[in-house]
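Here the complex is missing a single protein chain, while all its other protein chains stay put.
This part shows chain A:
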Amino acid sequence: MSPRAIVANAAALVLTALTVAPLAYMVVVSFMPRGESSTLPTPLWPSRWSWENYYELLFRRQIEGAWWDYRIVPALLNSLGIAAISTILGLLLTVPAGYAYAKLRFRGRERLLQWLIASLVVPGQVAMLPLFLIFKELGLVNSYAGVILPGLAGIFAILFVRQATLAIPDEMIDAARIDGAGEARIFVSIVLPLLTPIVVTLALFMFLGSWNDFLWPLIVLADQHLYTLPVAVAAIAREHAADGELMMAAAVVTTMPVLLLFLALQRYYLTGLLGGSVKG
């Protein structure tokens, strides 16, 4: 190895270690016995591995004689359910629409497309205040539907699917039409199989987006039983700042599911981001 190769490889290793360190430390501290992280010198490793933080966080905990419930299990289930439904409905709504904008000829298509692209300029936060009032009138505040619905307006997803669908040759679709296949049949049997990698990528984007979403669930959910994980964790963090080990356990519960999902499907995620331009 040349000196330059040694320096470059060492730098890559150190940078990666520094980047992963906060996440690794989060996991390590979450297994420390209560109070250990608040001793000097700051411990880097638990004196003994303990599940007590997870037990207290996920099941129950006693404070001054009374049982206290952090409601993390309900929040975990809420987050899972909301992210799953958002992903499934989001795909059902945006994938056919993206295909329609790419391959079906209809009046007003170009104009609608221009409107969709132009609307990307408006930040979502502008719509949030009136949306809250609309949802209040519709009785959607403080409900799962109220959390899920805004995420389904997937303008970006439509454009993403459209871009991928444009690569499918028209001849293929026209040939199916000449053979007498109906439009729905063409979409399901010919287009969808070709779009599978894109759909997986999009599903991953949607699931992560819903799971990590914070501002809107914070606004629309008032009832603690409906909280998603980020909202519940933020509420605990603002009140119980001192319990380092417990907070790290809460952070692990919130980050690990999506980190594992990302690691399992990283190939789809990163190629989706790159548009397939880089390999290896």
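Throughout what follows, a residue touches a chain if its C-beta (ideal position, glycine included) is under 8 Å from a C-beta of that chain, and two chains touch if they have at least 3 such contacts; residues count from 1.
Everything that follows uses one rule, which is that contacts and distances are computed from a predicted model.
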From "nitrile hydratase", "Polar amino acid transport system ATP-binding protein", "Monovalent cation/H+ antiporter subunit D family protein" or "Sugar ABC transporter permease", the UniProt protein name for the chain not displayed is "Sugar ABC transporter permease"
Per the whole complex, from A:123, A:169 or A:193 the residue touching the absent chain is A:123
Quick one: say which of A:57, A:176, A:199 or A:219 touches the chain that got left out. A:219
May I ask you to list the residues on chain A that touch the chain which is not drawn? 1-2, 4-5, 8-9, 11-12, 15-16, 19-20, 22-23, 25-26, 29, 37-42, 44, 93-94, 96-97, 99-101, 104-107, 109, 112, 116, 119, 121-134, 149-150, 152-155, 158, 182-184, 187, 208, 211-212, 214-215, 219, 229-231, 233-234, 237-238, 241, 244, 247-248, 250-251, 254-255, 258-259, 262-263, 266, 269-270, 273-275, 277-278, 280
